[in-house]
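Every protein chain of the complex appears in place save one, which is left out.
Moving on, here comes subunit A:
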Amino acid sequence: MPKRTDINKIVIIGSGPIVIGQAAEFDYAGSQACLSLREEGYQVILVNSNPATIMTDDEIANKVYLEPLTVPSLKKILIKERPDAILPTLGGQTGLNLAVELSKDGILDKLNIELLGTSLKTINQAEDREQFKDLMETLHQPIPASKTVYDLQTGIQFAHQIDYPVIIRPAYTLGGTGGGIAHNDAEMTTILNRGLTMSPSTECLVEKSIAGYKEIEFEVMRDHHGSSIIVTGMENFDPVGVHTGDSIVFAPTQTLTDKEYQRLRDASLTIVDALKIEGGCNVQLAQDPFSENYYVIEVNPRVSRSSALASKATGYPIAKIAAKIAVGLNLDEIINPITQTTFAMFEPALDYVVAKIPRFAFDKFTNADRKLGTQMKATGEVMAIGSTIEEALLKAVQSLELDKQAQVNLIPAYTSNLSLGELLERIQTPTDYRLFELFAAIGKGATIQQINRSTQIDLYFLSKLENIIKMQQKLTDGLLSADLVLDARKLGFNNTMIKAVRSVTDNELAKLDGMEDERTVYKMVDTCAAEFESTTPYYYSTIGSENESHPLGNSIVVIGAGPIRIGQGVEFDYATVHCVKAIQAAGYNAIIINNNPETVSTDFSISDKLYFEPLDIDSVMNVINLEQPIGVIVEFGGQTAINLTEALTQNGVTILGTSMHGIEQTENRHDFEELLINQKIDHPKGDTATNAEQAHEIADELGFPVLVRPSFVLGGKGMAVVDNDAELDEYLVPALKASHGEPLLIDQYIHGIECEVDILSDGHQVFVPGIMEHLEGSGIHSGDSIAMYPPQHLSAETQDKIVAIATKIGQQVHAVGMMNIQFIAANDTVYVIEVNPRASRTVPFMSKITKLHLAQLATQLILGKSLSDLGLNPGLYPEPTKVYVKAPVFSFAKLPGAPTALSPEMKSTGEDIGSGNSLPEALHNALFDSYHIDTNDLHGVVLISEFDAHDDHVESKLKSAGFNVQPYQVDMVWPSEVAFVLASQDETSDQKQLVAKALSHQVPVFTAQDTVLGIFQPQLIK
């Protein structure tokens, strides 16, 4: 069918702030879809409250609403815009749920708005467990015995009927939130209660556990005519039982025979056909490893994290094609954008292996429960492409930026003290470190059969891990011949990994590499295994005899930001993409190196060439040696890119933008202090320590409280405010460990208003787009603070001082491009607390407000333009009349046990934006999708922790604002209506219980006094 001409204006709902289970993949899907629809001539209206996205750029849609994702807010927009249709399948579960609610509300019928892509009936059939079960029965598709329950008793009875273990899956929740596996009545009670509370429909599926089965996913496309294809099958390394978002995944499937594969393919197509999906759909299945039995696990009638992965793994742009299908085009009418010579109606053939490894935030949340189950915990993921399982896996491991020692040695240091028995027991429980513990177990002599018994991981995969460890042993003590090194390379060993176990130099390795015909080459990802000629600028490295990537010339390499993690989110991908656009506009070829499959930057159409590679020095230098770029830009890829600067410089690579010297002046403590002293810029007094003794001396000299943090950090990792010697001791151990030998910083803690600026500089003059004031005072990480722009409580004098200091710093370090500077304003003094010599988290927020593409302007400066060339006047940019608020979003509910109290260590996973004519209005709008609170509609009591109740200041202020404040006591009966909860500490059991209960009751939780006081100051309450 040709595209529809009866519709013109289409609303796309975004997925809102980044949370665990719903991350950057929806920015990728949404922006692709918007562009795809505009390409077909439709008018696209986009709604999303997440400013840190490419999809909310003005160029992406005809109109962008940075508004809350709530029914009233959407209704207002629909009434104003009067669109013909809504496309709800690209905004994750948030978009889908909103579409369901809007439909229930009746507004869609009233305004005659059509749902595109997937009907309401389909959404319900796929999402409502009971309807899904009925459909599967009709289609004769096997599903594990299950029952939908609405209360605990029925759940337990059913569990007795089908026998434990059982899986509990709450309906309509993100990433399986609130679910789990129960082995007995006690576990059942805990998990089912939690699940029922978290499900918006108080509904859970209790299901026979098929843990241990092979978990297989199919990404299916189907069009209006009914033609359908599989984009790819994917096989989880971790068997059923670990959420697929938390599993290591390979594409295509590896251990299925053609009969098994086709049986599952048939099942997927049958289901998608019955659901009449028009677009993309994800089907999850379980294959018994010992029989022909299989089960259907679930169906997601929308694009998903897996579809982003499948798109990057195959080159087939699912969201883009799904959008075209939604407006009526059929698969054989859509050109395959990769080959340009074939159509979207075909199944990609891969001639490589893809590995995905999830990235968790447990490096920051060391106390959180690291056990993996049916509830997703990963914040991001890395992908790698290779010719062997081993190569793909090791490249993915090198991309993780998790723990250098474990990544390079594969066997983590801490396992050396564990016996084989202990290791075999540990690996029974899936955790974020299990892969490394598997390596350790093999290293200690475990057979793969033993490991298979402990983990049920397929022997095929385990044999690959064994190959890796055997190779590592050969590299350690075998004859280091050219043959051996080549074999090691085929398994994915890079120089750093070889050097970690063998004393050999890069030059010696290069000599050995040179003796072989086969070498590291780049191959193209082309969807068709070279069957058709393609010109996709999408490459990966592997060992081979033909290199397909020819240097572009006149090129600039942009280093991406790697996996999404707390502290380094989608904002950096946003900046990376804008940097690329500016490079291209300036007439150069832009080359991206990155490894995150969820993002816009790793779409092959964004840059002139994409290298999907680890961001370690070996991989990056390989690309640079081939491409011989004019230079490399490191300012937009977060700390990932900045951390590569030194090694790149040592390798003689030209860094464009702020020089290595400038970067060191801001990142090296002593250089930085020297700079501030020379320039007479106030800053908290402080010193560096490399051991506990020094730390105590410094703290005593400065006087408590002090701020302790390692140098070279992002997102305040390992940072804390400590009040006394005992607390200092408590923090020193982990902080010293997190610093990796780098000195520890100990600063005087100053209480005041925190604020920050991003500056643009050409090395001579400095432009300040705006000053952001933080609602929370110093001591709370800027990423977790509510930021207000323009500043609301800063005097003109203070603002002038801030601009003057920012200008001075920019000029002194000869900043070229962007820099982020953080301040504390206290008693008319402005202290500088931190400088980040790179684009920061706030770049997209400020760009959206000022309508200045700051990252693009910064790139132009990096490429040699001056501020005046760009028409930017030095100093502060004029402030808007409206007020804008950036509020953090936390994923506490997904990470049981993780600390919740706001501190110098960042905890939020995303952010949203709110705007209004006044601060209360802007705050009100920002708080919907962040703290999930409607400040104009509060009912019930305010529960505060005992600790906060002892603080008269807080309690009395809240009371004077008219709240019914109740201190929380352990095990007290949960009130029927709770407006919100405040627990500003998370150490004691009552505080922990209060937060946990609030999360499971989906009551707004505040974990800093400053936040609550800032929001609910009496004058702000209506």
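Assume a contact is a pair of C-beta atoms (placed from the backbone, for glycine too) under 8 Å apart; a residue touches a chain by one contact, two chains touch by 3 or more; residues count from 1.
As a working rule, contacts and distances are computed from a predicted model.
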item	value
Chain left out of the displayed complex - its UniProt protein name, from "Carbamoyl phosphate synthase small chain", "Quinol oxidase subunit 4", "Transport permease protein" or "VWFA domain-containing protein"	"Carbamoyl phosphate synthase small chain"
Given A:Pro142, A:Gly544, A:Gly752 or A:Pro896, the one touching the chain that is not displayed	A:Gly544
Touch criterion as defined above, residue of A:Lys63, A:His225 or A:Lys404 at the omitted chain	A:His225
Absent-chain contact - pick from A:Lys147, A:Arg265 or A:Lys848	A:Arg265
Contact residue for the chain not shown (choose from A:Val100, A:Met234, A:Ile318 or A:Leu331)	A:Leu331
Touching residues (missing chain, whole complex) on subunit A	225-227, 229-230, 252-259, 261-262, 265-266, 269, 289-291, 331-332, 341-343, 345-353, 387-389, 458-460, 463, 517-518, 523, 528-533, 544-546, 548
